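Note that one protein chain of the assembly has been removed; the remaining protein chains are unaltered in position.
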């Protein structure tokens, strides 16, 4: 091994965690639990893991929870845990989108920190109400836009912020997948069913499920805010009520005297050959960079007029923003779970600071309820623009 | 070497060729001359290589032309060569865009075949007039959309035509470059000066110079025709009168009962890190494919539900459409000049068939004046849409 | 997310774990701890984390161990933990090589399972003695040749075993790194100091540190056993007593009537541009495959006469051997820590089966003390061959 002194977290007591959703058969619940364990900052102690009580109990026991802390509903869990001496301090909400609002509300209003899947809610009204509740609660709200946890995404963001790309002119974001190329929701595949159901997902299909990630990352890396968009949405699969492909043109807000940056966003779930093809490219007056989620330990950077460089996680050219959220030396790939774990660890930093009554370290970064509102607003704008034949819609 | 029986052209007499433009200091002229030599179907015998007579003469002598066939103007060349017993049979026009129309006219009306650089003309009116002239001339008109000459582009086109991708849903085309990131035209760089000058280039900057290539290739490979587009054009460099970045949303015409395909096109000359980043991706109900100009011997193909495959030029999975225009075995890369040479060789097939009074072989494919009109119409539509704030414009 | 039903371990009580080595400043200790947590099968309860008692105590407290279970020596830990009612069931040994033998002995003879870093010991005599002790102990011995835990390595192994490559002819293994290009051990860098010190590492430098990994993986994937080798070892950096570059020719034992396979192994720690460049390629009569550690979610497979295919972890073409040790869907990269975790989880399966008095599931695979003996024998053979000017040495 090449590098000394890999990160070793100073020990603080583990944060007591509960979970809503994520019972047997769920995908993202297991991801959250691994993510919470990797850096050893959380201890899962309670759960309302399924809306079916027997499944909830079975799943809880399977995870080693005490039966008394395996709940049949999130509301019951919120009420009881808030009263326990060592009740949970934080809760992970990993349900379909339409449950986020109500579940989060129950915990926030009891001062329990919320770590919630994206998109924030299934409609913009709920999102705004939830923001208000979160802001007034005093509890923290962490949205798991997990791709922001990748070290080379942090590196990219830092390079843009440091001016290494100059003024940003163009941002190209894309997120193609292929798993909805055929009408799998009609075969009952659970992940497909709720994601293509407006009642559970909201107004956006691919835009909500993955477009929000691409949009979030485009802004996270570029440091820009979106001004307006023009979108053309399609449902290529017969009978699918939500979009499965979206082409979006982007106009960002100007920063100072610079010309406003432009961009494109393409998300698709009907693009054969793409498993999970999230890619972000940013171009400025001084250079360009490119990051691809499937190869997350690499960042391509071209200073204008010079050779393209391959910056690797913790390798030469990789700076402190990446190192802060990195665990192992260059050449030893970290992946999706580690990036997801970083969101949890950032949350732990923030929660521990809050418990200690201290300001959180300025390097701690995590997506918040504000990012969640922006994401739902993005979906709304896409749908609105597309209905108006691709007219520009302000965010 | 691995493979027997590489292509060896049956010998027909070389076609007598002239050239307009392409004198000392020009880039594309030298490319045309190499391309014309590679398959040995042409013999360069005359030229009006520069609008400056002394340069024209010096360049002609440098290329080994007889002084009597080194002309001070294309008009003079057209008139005299048409009268010579063994005058030129075809002419290559490799000037800036605004000269194409008038030069081509002079040769076409004298029955001399024209091989012309793209974009066809600097405005749509000229393009349409030129089409009429060409159609009425009896001479052939070959437009050097040279990227259509790459074997794996032919392979891709054949696979789409054969239904291997199913119904096409999405086409993503992009063509980023970085050489105009700074205002090099203000330093007098010849290639930059005319390409950023509306008088010489027409209404499109990056759209005309490279967007037309991407558009042509998107249609060539997908077999689709564009219905309408919505474009957002920018001139990021201060003082540049033509676009240097364009974001375009595409709506194709429906084929039969299929839902119409959608797409995006991005072209840019201010994207650091991209030397010549032409890329085409096509997705259908049965599979997807991807081709990148910088790595032209590869074609990525994913049949939906199967592994991604790397089809190589003349390797396994590569069919007759690629083999027809390929010279050497798999693993021995062919490049840009060979693809360009294929345009010339296709032109030779067509010219030889015309001379013999025969129908040209049905496998012979080359871009024509019609593709040229479409390209100029594309630029016009982009400019028109962008002026109308990205409204959809019919082609 | 694309795929349902990701792996969710059935809950068994966590295995009580101790650790020898891995205190503050160590690299691999932290890796072991994360690996032990990822699938939640172990609980770290005791440690002899440093040979310096104060450092041992500080590191233990930092990790949240009870002070009474933070020991000043591994011997003390072995004696006391063996007597505790809920003493550790397994121990991770993560010290420099020369300590492995003595430490492992103490735990094995008390029936405590051992999970030990590679190479097994610093000399072959110790390795053989340790094998005897392990075999007689009734305890399990797991060697962390962690690269065998990567899903696509499992996939490759399964494809070879299934005959998809036909008879194996050639195996090319390489493991270049660059971190010892300069004499960093002379600057006191801890990781470099012990790895270049024969007293701590044994007779092999790069051969022991990384060559053993490449050798293990070559055999693991190909299913072959090495018959003999011819090696040329160098210490390019002045004053370095151990090899930092090794070229090795390999002759494998014949399987049945097949011609024996041949191979090469190159390991280097002075190859600029390689962070951790482990790569394995296997070629047979029916096909070839290639796996690169830095891009571990990909496996390239070419059936002879067909296109190269990109098999992705959990994607199309990826089978049950990969899926068994995989946590998340295709397109969501897993990395080094997950592969390392798989070694721990395989160990947990074996330990749990042993506790239950049952045979372990036949799919459970982990490197054992036998692999460890082979690795040390490989280093010995490399050194012996090189001293005899590259003569062939039998394993």
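Letters A, B and C mark the chains in the order given here, with residues in each chain numbered from 1 onward.
By definition in this document, a residue touches a chain if its C-beta (ideal position, glycine included) is under 8 Å from a C-beta of that chain, and two chains touch if they have at least 3 such contacts.
Everything numeric here is computed off the predicted structure, so don't read it as measured data.
*Asks:* Would you mind spotting which of C:118, C:195, C:213 or C:274 touches the chain that isn't drawn?
*Replies:* Per the contact definition at the top, the residue touching the missing chain is C:274.
*Asks:* Can you tell me which of B:163, B:241, B:320 or B:333 touches the chain that was removed from the display?
*Replies:* Hidden-chain contact among the options goes to B:333.
*Asks:* Among B:38, B:82, B:183 or B:254, choose the residue that contacts the chain missing from this document, as touch is defined above.
*Replies:* Answering carefully, the residue with contact to the hidden chain is B:38.
*Asks:* Need a quick check: the contact residues on chain B for the chain that isn't drawn.
*Replies:* Residues 1-8, 10-11, 24-25, 27-28, 30-31, 33-34, 37-40, 61-64, 177, 179, 189-191, 274-277, 293-297, 312, 315, 327-338 of chain B touch the chain absent from view.
*Asks:* Touching the missing chain, which residues of chain A?
*Replies:* 301, 305-312, 315-317
*Asks:* So which bits of chain C touch the chain we can't see?
*Replies:* Per the touch rule, chain C residues meeting the hidden chain are 165, 169-170, 172, 176, 178, 181-182, 230, 232, 234, 236, 245, 247, 249, 251, 259, 262-264, 266, 268, 270-274, 281, 283-290, 300-304, 308, 389-390, 392.
Keep this in mind: only the chains that are shown with their structure count from here on.
*Asks:* Which chain is in the middle, if each chain's centre is the mean of its C-alpha atoms?
*Replies:* Here the chain at the core of the arrangement is A.
*Asks:* Just curious, how far off is chain B from chain A if you go by their C-alpha centres, in Å?
*Replies:* So the centre of chain A lies 43 Å away from the centre of chain B.
*Asks:* Approximately how many whole Å separate the CA-defined centres of chain B and chain C?
*Replies:* Computed value for the inter-centroid distance: 54 Å.
*Asks:* What are the residue numbers in chain A that touch two or more other chains?
*Replies:* Residues 274 of chain A each touch two or more of the other chains.
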